[in-house]
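Excerpt of the complex: some chains, original placement.
Order as written gives the chain letters A and B; numbering starts at 1 within each chain.
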Amino acid sequence: MGRAHANALARLPMFFPDAPEVERHTLVGRDENALAEAADRFGFAHTATDWEAAIDAVDVFYNLGPNHVHAEPSIAALEAGVPVLCEKPLAPTLEEAAAMRDAAAATGATAGTAFNYRFVPAIRYAKGLIEDGELGEIRQVRGRYLQDWLVDPEAPWAWRMDADMAGSGALGDLGAHTIDLANFLVGEAVGGIDRVSGQLTTFVDERPVYADDDAAGEADAEVAEYRDVTVDDAYSAQVAYESGATGTFEATRVAEGHKNDHTIAVHGSKGSVKFSLERLNELEVLREGNRGYETVLVTEETDPYVDRWWPPGHVIGWEHTFVHESYEYLSAVAEGGSFEPSFADGYEVQKVLAAIERADERGEWVEV
Amino acid sequence: MGRAHANALARLPMFFPDAPEVERHTLVGRDENALAEAADRFGFAHTATDWEAAIDAVDVFYNLGPNHVHAEPSIAALEAGVPVLCEKPLAPTLEEAAAMRDAAAATGATAGTAFNYRFVPAIRYAKGLIEDGELGEIRQVRGRYLQDWLVDPEAPWAWRMDADMAGSGALGDLGAHTIDLANFLVGEAVGGIDRVSGQLTTFVDERPVYADDDAAGEADAEVAEYRDVTVDDAYSAQVAYESGATGTFEATRVAEGHKNDHTIAVHGSKGSVKFSLERLNELEVLREGNRGYETVLVTEETDPYVDRWWPPGHVIGWEHTFVHESYEYLSAVAEGGSFEPSFADGYEVQKVLAAIERADERGEWVEV
């Protein structure tokens, strides 16, 4: 994450010269040696192990740490009037997320949640179609995020599999992206999510900790111990929106053959769109009056952000979403304006995630 | 449906010469004039408006009528020792379906439910992979059936939108296919469905009855009245299998751009498969050790049923599933054996459909 954001900042001057000038001032971390090396590589002038001091020293704070260090430093920064862009999900608990949202509301400093997929040109193009009414009344949303890195039961245990440290598993890590993307695309049209049902599943209950990390996965690697997996390998949810529209969402880390397969589809009374992150330069569009989906390569000069990059047909990648995000965020900071997705947007996602967990525990639909 | 089955019977001798010889004896219906014309076209020697008499006259009974005439004649036939192949879903109510299942159990006559998608070569090939353990332990199933014929709110009202006549909407009509296909593919591996949650949605509450049927859909067509839609336009469900595997299912009649888009995907601990009815000659297979899905054209001599038809690469269509189905069913009848999907299989699907409806009404997960 740090690398993706550092790269984004580094690329702004050449491609977004109208973005505010950025100095990569202080890189915060725990291990001084590692910090020095990273700062050198990522172009930071200073390093710090004390985030409080660092916040005093900077004009903008990117909080890219693990979930459990999102709340306290972000709130402190906002209270000090320092704008914050915080990685998703906002916090491991809904309470902390609420505190962050409140801190953002109480300050004039620009607060943003880093849902980078909102900044894919094809997604922006889809959003434009929906806003212009080209899909008609929105009825159904379908989002899936499929990965395969936990298919193997012998894949090593990691902190992301621990409920205390990670909050949830596929739900928080992947589901957060899907829920936010759906909110972005259809939220204005269908309102918030009213009610959800949920199912969280863990297929592999314990995983090995290897004696030697680097040997993990090798056939003869020595297993030091087995530790419990206390989060979900996969979740699914059904949702009902205020307008009466419905949605189905799903993510899994055990779908063999899917690396980073985040797809979202929207059906309206006049048309449909389909998007896949693995082909992020494309959007499938069913326009009113057409008979089938049109495969649109969203790489025209007139497409969102594309004129900043390359000629038509020259595809961009995953990392470009971070450049667009920083461009928008820093521009908002410079203008003293607000940024979307805001902390309030991040909190809305968190509320849905919490509701899905609650629905799973209770075995019933719950209000968000 | 009648046409698809009549065609299947007519094609057996040329392509499945080892199938029992079939005489298309009596065509049953209500309107004598229409019957005569249909019998002539579909190659039936006799017609009848009285199904009881017809059952006396035949050796095998194909019950292809609407759902509400499935139970009584099928049970009567079975009680008379006449084998029955009945269209899906088995019955509009679970009670009737149970009675049919019991009648089948009490007789020696072969009873079958006409879930024709079990007889797609690509599906059989997938089933073989799963049986051979090539996907490993089955963890997740995902089925969707998307259609678009009710996208337009002015699409005409029909009996299929009435709960009394049709039972349910997308759920019974499309969901039955998906649930059965999942049972066929993974049922042996993961057991039955334990629990379900469900959501049934009607997006258009009333639809026009046009003064002149033929003018329906034209811009200036005169609407005689509006009638209530009392079934679902779309459903979704989450399911938990006995083994701990999970599934998500969904169908809709309002997905613009999707004509008959029935897809099913299965993920196991070693591999995955994906199938789409609109490309029914293909199967996407993620094999252990491979990096991506392999697009298999299931048209080799060694593929199920394919040696009966054409050389490799010469694709077959939807209707061929009915030929395979009749071949298997009639062969079972001739041998006095049982046939799958049986009435018991049809009843199992029905139980799941009923549970999904119940789950939707109660807003909670229910036992199947």
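Everything below uses one rule, namely that contacts are C-beta pairs under 8 Å (C-beta built on N, C-alpha and C of every residue); 3 or more make two chains touch, one makes a residue touch a chain.
Small disclaimer: the values here were computed from a predicted structure and weren't measured.
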Quick one: 2 copies here, how many in the whole complex?
-> 4
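One rule holds in what follows: only the chains that are shown with their structure count from here on.
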In whole angstrom, how far does the Cα centroid of chain A sit from the Cα centroid of chain B?
-> 40
In the complex of these two chains, what residues of chain B are touching chain A?
-> 135, 139-140, 142, 151-153, 195, 197, 199, 201, 203, 234, 236-238, 240, 244, 246, 248, 250, 252, 254-258, 267-272, 286, 292-293, 362-365
